[in-house]
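The complex is shown incomplete by one protein chain, all other protein chains being positioned as in the whole.
What follows is subunit A.
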Amino acid sequence: MLGHLPEVASQQAYRQAGQHFVPGPACFSGRQHPGTLPQQTRKGGLSPSLQCWGISGGQRSPRLHALPVLNSSAVTDGAAAGGTEDKWIARVLAEFQPSDESPPLPYPLEAMQTECTSALRTQRMPTTRNEEYRFTDVGPLLQIQPQVASPLDVDGEAVAAVSEAHSIKVAAAKIVVIDGVVSDQLSSTEGLPHQAFVGSLRDAPLDLMAQYLGQQARTRGSPFAIVNGATAQDVLCVYVPDGVHLDKPIHVLYIPSGHSTMAAPRLLCVLGTDAAAEVIEEFVSPATDFSTPHVTNALAEMELAQGARLKHGYVCLEGRQAMHMKGTLVRQAASSTYKLTEARLGGRLTRQDVNVAQEGEETRTEMRSFLLCGDRQLHDLHSKLRLEHPRGTADQLHKCIVAAGTGRGVFDGNVRVEQKAQKTDAGQLSRNLLLVPRATVNVKPNLQIVADDVKCTHGCAVSDLEEDQLFYFRARGVDSATARRVLVYSFGAEVTTEWPYQQLRDRIQSAVDLALANVPIMESIESEPVEV
């Protein structure tokens, strides 16, 4: 049985909880509802084709017309033999070309660079005609002239101050990565047990890392992952051998120097059998008033052996001029657990591509994301999880606030349960809050089930707060405007409370406060679907 419609019973359960369900792809846009009472989106009988919740009945957003979709072969067709097909790629490769003075790279990195560089010669960067990038126009990113500063240009003191300001007290290790290169000076790994390795590829067990570096990106990476492979100057390696448990987090802080316009930080994380670790990646701005447009093109490859447990945190607090592309590739052996917790508030155009492959039975995969799109901000989450073995669990929660008419959230979450993956337990929920008229989300929660003995829940709620929570406040004497305000501010907490780290939570909360400071939190917004 092949279908992506959610199980009916669970749909009803969510309806009872005051949620609105939309099977299949959808786009939503908010408008103010004239009434004073909280309203819910109530539309039934949607076809599983693409939907858009538009400004109001009849008025359709011109931005959202269906476009013909090219498949990837069409994108790469017509590559000029010898030269480089894509102009931006050509500029990137020229800028990143190693000079005679550059120090030699560790051999796995050099091999990956060569391979990716040659792959790029026939590649083209995606446009909105590409289905995967339909709502996310990377055009502004491709207009940024790639420029790499010499490490000598880096203002050490300024970067040290940024590092100082972004701490997680209990972390066992703090690694500072500047323009994609691990800074030995600013990093410290004192709290780590001696069996584990955390540091630059230059100092890592090379033969072991060579087995994994670039492996997942080669087969499942996005075009940006290939660009990362061709331009990465260093790799941060985390290696936790069999049976070793790190009980405190490894905090990785990525700081752009402010002098380069493009960086390609790369992380390789290898967990042995029954090993356990927590890695928190935090991307920040070099200064609060930093306003140079720049590209952060990050990639992480995670390898989990049997029974391994990885908690992966990803926090984007970059400046409002950052074009931030992030790839996360995960391979899970039997009985392993991968848990992603994400908070994205910074950047102008950001996108994460998560791709999780299940290599054995009884894996657990959990993904929780909180995205807040403010003025002229777009946050995109594309996730793919493929279950091919029995008794796995998959649980995804996507929460997105769009707080400006020029803001947009994009979510495409694909969970595919194959025939062999019997007794899988999969759940997926997307909740979106559109705070102002014209705020837009394009959401496509997509649970595909081929196996028949599977427990799945699936849902997509748009536009309103949870009625039960709202009523709880009112039943205690708090008026609904105040209650709404408190609930909007804490909307992401269901995700971010996964982190028991006060400093990190405070940083996220102040970013939330800042983003919502001037947003009128209205009584209610009603969303209406518009066929595209």
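Going forward, contacts are C-beta pairs under 8 Å (C-beta built on N, C-alpha and C of every residue); 3 or more make two chains touch, one makes a residue touch a chain; residues count from 1.
Note that in this section contacts and distances are computed from a predicted model.
Colleague: Suppose you had to identify the omitted chain by its UniProt name; would it be "ABC transporter I member 6, chloroplastic", "Cytoplasmic tRNA 2-thiolation protein 1", "DNA-directed RNA polymerases I and III subunit RPAC2" or "Ubiquinone biosynthesis monooxygenase COQ6, mitochondrial"?
Modeller: From the choices "ABC transporter I member 6, chloroplastic", "Cytoplasmic tRNA 2-thiolation protein 1", "DNA-directed RNA polymerases I and III subunit RPAC2" or "Ubiquinone biosynthesis monooxygenase COQ6, mitochondrial", the unshown chain carries the UniProt name "ABC transporter I member 6, chloroplastic".
Colleague: Of A:Ser167, A:Thr393, A:Gln469 or A:Gln503, which sits in contact with the chain we cannot see?
Modeller: A:Gln469
Colleague: Please give every residue of subunit A in contact with the chain that is not shown.
Modeller: So the residues of subunit A touching the missing chain come out as 466-469, 471-480, 482, 486-487, 489-494, 496-497.
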